[in-house]
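All protein chains but one are shown at their positions in the complex.
Letters A and B mark the chains as written, and numbering starts fresh at 1 in each.
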Amino acid sequence: MSQYYSTNEAFALTPALTLALFGCWILVFDFLFANSKQKRYFALVVVAGLIFAGVGLYRQQAFLATSGDSSIIAFSGALTIDRFALYFNWVFELATLIVALVSYNYLEIEGEHHGEYYALLLFAQCGMFFLAAGTDLVTLFIGLELMALCFYVMVGFLRGDKRSNEAAIKYLLLGAFSSGFLVYGFSIMYGLAGSTRLTDVAAAIAARPAWDPLVFLAMTTTAVGLLFKISAAPFHMWAPDAYEGAPTTITAYLSVASKAASFAFLLRIFLGPLAPARDAWEPLLAAVAILTMTIGNLAAISQTNIKRLLAYSSISHAGYMLLGLIAGNDTGIQGIAVYVMVYAFMNLGAFLVVIALRRKNIIGDDVDDMAGLMYRSPGYAVLMLIFLLSLAGIPPTAGFLGKYYIFLSLIETHHYLLAVIATLYVAVAIYYYFRIVKTMFVGELTEKAPLATSFGLRVALGITGVLTLAVGVYPEPVLRLAQNSFLR
Amino acid sequence: MMDALFFYLFATLVLGGAILTVTRRNAVHSAISLIVSLIGVAGLYLLQQAEFLFAVQIVLYVGGIMVLFLFVIMLVNLDQAAKQRRFNRQWWIALLCVTAVGVEIAYFVRKGASAFSMARPPVAAVANAGGNTEQIADVLFRQYLLPFEIASVLLLVAVVGSVVMAKKRI
Partner (left out) sequence: MNFLDQIWLIPLFPLFGAVVMLLFGSKLDPQPASDVAVAPGVELTHDGHEAAHHHHGHTHEHAHEHVTGHDHHGGGLKTVVSLLCPGMVLLSLIWSAGAVLQLANVPERSHEVIQFTWLAGLPFHMAGGRLATFSADWGFLLDPLSSVMILVVTGIGFLIHVYSTGYMAHDNGYYRFFGYLNLFVFFMLMLVLANNYALMFVGWEGVGLCSYLLIGFYFHKKSAGDAGKKAFVVNRVGDAGFILGMLLMFSVLGTVKFVDVRQILGSGNFRAETAGFGVLSTMALLLFIGATGKSAQIPLYVWLPDAMEGPTPVSALIHAATMVTAGVYMVARSAALYQLTPHTSTIVASVGAFTAILAATIALVQNDIKRVLAYSTVSQLGYMFLALGVGAYWVAIFHLFTHAFFKALLFLGSGSVIHAVSGEQDMRRMGGLKDKIPITHWTMFVAALAIAGIPGFAGFFSKDEILWQAYSSQQGSNALYVVGLLTAGLTAFYMWRLMHMTFYGRSRVAPEIEAHIHESPASMTVPLTLLAIGSVLAGWIGTPRLWGMSGWFRGFEQWLEPSFASAAVEAVKEGAHDASTEGILMGVSIALALIGIGIARYCYHIRPEIPGAIEARCGPIHRTLSNKWYVDEIYDFLFVNGFAKGGGTLLGAFDRNVIDGGVNGAGWFTRFSSSFSIWWDTWIVDGTVRLTSLLVKVSSYPVRIVQTGRVQAYALFVVVGALAFFGYYLAR
């Protein structure tokens, strides 16, 4: 562990620094691009920022590969760049890239095209970087708040829209509320360890019995805060409202990047300091996972708004991912990692199609707006079909992989009941995904004109679509990345 | 003995102020109650021999931020809002929850109280480090440099965010 500040720190911090700098650049030079048409160049700036940050990540990855070290530890242990952190950062990169590509056209239609939006995207990803790489309670907490704050603003970005305002206020209030729980748990961990470094906390907790009351208190309150962020039941209730009200691009970003970052955080805590208390939290999380799958899948059935439907579907996905943590063996953790990645592009893809439906005067977030899409724009319908199949976990799409490894890990660790419940809920999930498919392929055509979409959206759809299929058929690279992410 | 007495005094200020902040319907009263609560926190810092934090707490929160709050409250006409009926009455549920959570947490903490290693103020360590302010600087810029820096980005986002949300035309 290095005790000095040197190039080591700078090297470790490069991606976050780059993101923050590009964010600031956008804020400063916002005045240069006066009208809405010119502001679309900001999307390019975001892409540039992502590329630079990506180079930083790549160099870190290369360093780890060549030096043989398992991690780069900086700021005396407050920041750890390991493969786990890098893996999740790649997911964030992908999500931000896709969202930036589709945002400019969407914001123009909504009439809220401002540079701040792009800056907030970058700042949010900056916060996520610390969520994945932070190994200090304070770093993690501030990273979480940085990300959350960006999301509060972005969710309410459609200022003229009451739904958007309401969503932002609800998310803000409940987010702050849950952060209270989280930070209370952290304070107890600090009390136990006398340090905020995760390694110290882990040592302190390992020294105590699994059912120690204080450890349990710290665990539960932390869990409440974290489960809120990944929208697990019964802490999920903000999600449908926030998802529905937010600009669709942000709904996509929120459902993917925020969830991935929160999962990174969750894994860091539960596989790190809280690992010794597994006996205590395993049944709790199992109950949460079952409840989450139940609520997510059942509530989705009766939704008529696609964004809301996908919100509940995203809740249920959080439940499946939690199962991997409950199984807790290598396959399970790999399963979560794969699931997070795969979920990122398939869910983004599904939202992209919803975004494509948005035009002047047409909100396009009702299931019926999809009617007869196959005969209007077959390409979009086929892509949506692929994304929905993937969300439903049907091979050979990528979504199958995530579920496969999760279920496999459950069987491997003899959680047969959980496996049966989860598998049955997958069958239920088909029901609502196929309501959309049915509307697209069998629904009565209400509108004949094909969809008019922006270049960025088509590129983004191409990326997500190809990934969803390619990873499903040839998952080797993703699997290897996911395995390396946690195997030392 | 005196320490304990002051602790309970300041703790009462913190809690009482906080309760009044959320229960008062007049915004000015709420803000003033919040000042009381913040002063109580400052007192707790003092008890922990964190004089620097005590000063910062008074100057920044009580002196700076709360005065701004009061200005805003007085500039914006909140009388109408104060007169309106609150549209939901679930204070008793809230009370129940607070009691339940409070009891539970008290139970846990009491059962495991012996585990806390940080119950005493680190007098000797502070003296060794050359004083309270120096030690804070040392910890802040060495151990917590990273969170400190991220906090600056956080504040920037907070400023930008509030402008975006509040301003009619950006």
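Points to keep in mind about this one:
Just so we're on the same page, contacts are C-beta pairs under 8 Å (C-beta built on N, C-alpha and C of every residue); 3 or more make two chains touch, one makes a residue touch a chain.
Computed from a predicted model, the values in this text were never measured in an experiment.
The residue touching the chain not shown here, chosen from A:G56, A:P240, A:G319 or A:G456, is A:P240. When you scan A:L44, A:I109, A:V183 or A:L284 for touch with the missing chain, the hit is A:L284. The residue touching the chain not shown here, chosen from A:Q38, A:S70 or A:T423, is A:T423.
When the full complex is taken into account, the listed residue touching the unshown chain is B:I93, out of B:I19, B:I93 or B:A113.
In the full complex, chain B touches the hidden chain at residues 88, 90, 93-94, 97, 100-101, 104, 108.
By the touch rule set out above, chain A reaches the unshown chain at residues 169-170, 173-174, 177-178, 181, 211, 213, 216-217, 220-221, 223-224, 227-228, 234-235, 237-238, 240-241, 280, 283-284, 295, 298-302, 329-331, 334, 372, 374-376, 378-379, 382, 389, 394-396, 401, 404-405, 407-408, 410-412, 414, 419-420, 423-424, 426-428, 430-431, 434, 437-438, 441-445, 448, 450, 473-476, 479-480, 483.
We take it that only the chains that are shown with their structure count from here on.
Measuring from the averaged C-alpha position of chain A to that of chain B gives a distance of 31 Å. Across the complex, chain B is touched by residues 5, 13, 20, 24, 27, 74-76, 78-79, 114, 116, 119-120, 123, 126-127, 130, 136, 138-139, 141-143, 145-146, 149-150, 152-153, 156-157, 159, 168, 190-192, 194, 208, 212-217 of chain A. Residue ranges on chain B touching chain A, taken from their complex, read 105, 107-109, 111-112, 115-118, 142-147, 150-151, 153-154, 156-158, 160-161, 163-165, 170.
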